[in-house]
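Yeah, one chain of the complex is gone here, protein chain that is, but the others are all in their spots.
Moving on to subunit A:
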Amino acid sequence: MIPRGVRYALSGISWPLYALLYTPLALVAYYSFAPAPNEAGHSLHAYNVLLHDGAAFTALRRSLILAIGSAITSTALGTLLGYGLCRFRSPNAKGVLAHLPSLIIYTPIIMPSLVFGISELIFFNLVHNATGFLSAGLETMIIAHITFQVPYVALTVYARLAGLDPYLFDAANDLYANGLKSFLYLIIPVVQPAIIGGFLLGITLSIDDFTISFFTAGPGSVTLPIYIYGAIARKGISPEINALGTLMIGTIITLALVHFFITRHRDRAGQFAARGNIT
């Protein structure tokens, strides 16, 4: 039992923390409603300017293509990887070997994105110089984004599968399902929430990413974060940038809420089931 005093102190600390986390976001939103030039009072002027900024929209469209394209691919690959890691664990492996698969997955996650981005850049340059393929541009960015998203998806899927009764796989096998049928009729439906979660996480990571995109982008493939960076570098933080930031915050919060409600729905079903089990 935590003493009451400590509990009050902890909740006292938590509120300033929340303030620290969310005030900057609120400020961005606030400044996006800045008054139009030579006028007073709040306005939607910045949004209007943004709406007519062709370059921003091109960047947004490119970001979305990049995010959705890489998230779909990495979800498929990550699901397979997570499944493989769980299903074909070697029961007799010892020491480093036993942890090799998770080391392989975790390394890209803990790797600083700066290192990751530079190594991708060097790699693509090498391939391009040797073969002529993969000149820097949207396709190299998609490949780079797939690479850094796959571990996240694999981890979510792996965590879900590792929490299952291992005899489920035997049971499917026992009931006339071969490997492919087990995958389609047992694994996919059971890990579906994890797959959706991994996909949404992938999109978020991709839209958010600056460093890796920056190193792998070509001259004609400016994405939204790169565009924002360029705009700030040129003329400082303008109301349009704030408006863009506000729209992105709104989108991300919406996605997070969707994810929350999907998983909460599942959890509630599970809780109900658990209660039914006790009686």
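Here is the rule we use: a residue touches a chain if its C-beta (ideal position, glycine included) is under 8 Å from a C-beta of that chain, and two chains touch if they have at least 3 such contacts; residues count from 1.
One rule holds for everything that comes next: contacts and distances are computed from a predicted model.
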> Which protein name, taken from UniProt, belongs to the chain you can't see among "Cytochrome bc1 complex cytochrome c subunit", "Spermidine/putrescine import ATP-binding protein PotA", "HTH araC/xylS-type domain-containing protein" or "diguanylate cyclase"?
Replying inline: "Spermidine/putrescine import ATP-binding protein PotA"
>> If I consider the whole complex, including the chain that's not displayed, which of A:58, A:102 or A:173 touches that chain?
In response: A:173
> Which of these touches the unseen chain: A:7, A:181 or A:264?
Replying inline: A:181
> Which subunit A residues would touch the chain omitted from the figure, given the whole complex?
Replying inline: 92, 164-165, 167-168, 170-178, 181, 185-186, 189-190, 192, 269-270, 272-274, 276-277, 279
